[in-house]
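Missing here: one protein chain of the complex. Every other protein chain is in place.
Our next item is chain A:
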Amino acid sequence: MTDLTTAPASALTGAPTSYDADEQGWFGDFGGRFMPEALVAALDELTVAWREAVADPAFMAEFDAIQRDYAGTPSRLYDAERLTRRIGGARILLKREDLNHTGAHKIRNVLGQALLTKRMGKSRVIAETGAGQHGVASATAAAYFELDCTVYMGAVDTRRQALNVARMELLGAKVVPVESGSATLKDAINEAMRDWVASVDHTAYLFGTAAGPHPFPSMVRDFTRGIGDEAREQCLELTGRLPDAVAACVGGGSNAIGLFTAFLDDPEVRIYGFEPGGDGVETGRHAATIHAGDSGVLHGARTFVLQDEDGQTVESHSISAGLDYPGVGPQHAHLAKTGRAEYRPVTDAQSMDALALLARTEGIIPAIESAHALAGAFDVARELGPDATVLINLSGRGDKDMETAREWFALGEKTQEQV
């Protein structure tokens, strides 16, 4: 039996798949690079540096060591027996990314990009953040690698996620509230790009998800694919076969592509992405980009975009700030179009029910993002029945969401009355 805590299962050595991008970053009709010429040289430089780094055994050994000793990977694959009994369908396995350092899968990506930044000789990193998870992860990596760090965050989000602003500042990062546009994640990305155009000679942009211009969708996937590579091996070890289905939530889609990649060329494994359905897709208040968006160009890539008939980006809505984005990674657009993966919307209410259910049955409070994957996968587990196995990416923990949960469930009110 392989001991996964010492196995040299580098997250960067995974085999290519039939769904990779071409040399120019095109996943079929999606992806590419729609960027100001001023940034093209930097993107070309990054592409070369990333390709050279992943081919360099010394870089890979350092990446693996940091992931293991600092981030705490491989994360465990947990056989959720109580949850399985409660749902009454397929056997449910949970990939415990919530137990990673900083509480989510995001640390894998930022450690990879920050290590690459050091290798490229740059001294400063910038990042965008919605809920603050990627910002906290970036600030963490910047502290670890002694890099200056500036995080752009929509002004609306800095108020919604004040605690994460405090965490970033404690870690030594500068947080810049973005007031332009809708003052949320998409505007934070715009502002980070504006910074990058002016600072690109000494600054790296740590992009937070598997979206944006080439090479970000492929590079971020490479840094997060350890999730699926580990889970595939762990599932084989635990059950003797591959899962019948894998499931993840999809905002920009980094945790999902990190899981899916290992299974793309296993046609017997069904792949499900669960998008933020907000109040319900029919209400128009949602962020289900693949389900309800149209092909367009946003933040440097062609992908599905929530837009009006003039191509102006439409504001998205989700109870989960980490999924509240009107675009999606271009590889997901490709997987949807080719039919390799199925994307379904999950509403705010369904997610919050799943969050509470996992808390009560397993004693695990998931992030609201991850609760979207749970809610959707519960239906899949029932559809597939008890002989099947469903592997769900529990991409993050729910500590950051307690204020939302407190309001949603009116928690603490009875206690208050007693006092």
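The criterion applied here is as follows: a residue touches a chain if its C-beta (ideal position, glycine included) is under 8 Å from a C-beta of that chain, and two chains touch if they have at least 3 such contacts; residues count from 1.
Just so it is clear, contacts and distances are computed from a predicted model.
You can't see one chain of this complex, but its UniProt record names it "Tryptophan synthase alpha chain", from the set "K+/H+ antiporter subunit F", "ABC transporter permease subunit", "Tryptophan synthase alpha chain" or "Iron-sulfur cluster binding protein".
For the options A:P36, A:G88 or A:G284, the residue in contact with the chain missing from this view is A:P36.
Touch with the chain omitted from the figure is made, among A:H299, A:H317, A:R340 or A:K400, by A:H299. Contact with the undisplayed chain is limited, among A:G88, A:G311, A:G385 or A:G412, to A:G311.
What chain A contributes to its contact with the hidden chain is residues 24, 32-42, 180-181, 186-187, 190, 193-194, 197-198, 200-201, 294, 296-300, 302, 305, 307, 309-313.
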